[in-house]
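Only one protein chain is missing from this complex, and each of the others stays in its spot.
Presenting chain A:
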């Protein structure tokens, strides 16, 4: 019998095989070999790329090194998006491994946030968790936690410790027995086709008539173009963690099982590959 717990594990241990290559214009002392790595889907680029940085810095002069940043097919990769989201959104239809270009120069100030240290990632991560809990439980759960619990969440993510993370995170996934779900579902919907970075609205897991809202209900409400494209021809994929859940899937279940560690459902709407 498959258990819903297995979903949590599968989500957590999702990996994207990645090939890092140094940008051609970077000045090196000798040739930079590409660097291959399995990136955790649920983590953040700048959190898991110490090895990449070290690898390329070995072939570079100290004065040519400034803040590292990544780019895929011309798009700078936002480190504050989870890796799995970046991949689903930008590269899910291309062949593996994922080819990421590493830059040490010309930081794209208008596209990316600076990431001077892991503390910044932690701050970003925790603010997402708090925002999610504000939506789910009016912040009651996260505020009742102790500082060490917050730390454990972060350390669990940083050290890829599933048990450590979920020992705390499960509390964020609870809801009162008399309710049928969270107050609102923390979600963000991303589309490559629009300028808007993402869609985020208040949406309840349960309709007023007590019926559970599904993924389809959510899309119909907040992003109708995703399910019924106006141009008729082009269909979209609705992707979370590299899979396409059926539109009948209850949103509450998705939120409990397919949320990223920041407790948000990051949903990518991408055009159906034409082939």
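In the analysis below, a residue touches a chain if its C-beta (ideal position, glycine included) is under 8 Å from a C-beta of that chain, and two chains touch if they have at least 3 such contacts; residues count from 1.
The criterion applied here is as follows: contacts and distances are computed from a predicted model.
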Per UniProt record, name of the chain withheld from view ["GPI transamidase component PIG-T", "Tectonin beta-propeller repeat-containing protein 1", "DNA-directed RNA polymerase III subunit" or "tRNA (adenine(58)-N(1))-methyltransferase catalytic subunit TRM61"]: "Tectonin beta-propeller repeat-containing protein 1"
Residue in contact with the excluded chain [from A:109, A:163 or A:195]: A:163
Residue touching the undisplayed chain, where the options are A:15, A:61, A:114 or A:138: A:15
Chain A residues touching the omitted chain (full complex): 1-8, 10-11, 13-18, 36-40, 43, 48-49, 51, 96-97, 155, 158-161, 163-164, 166-167, 170, 178, 208-212, 241-246, 248-250, 253, 257-258
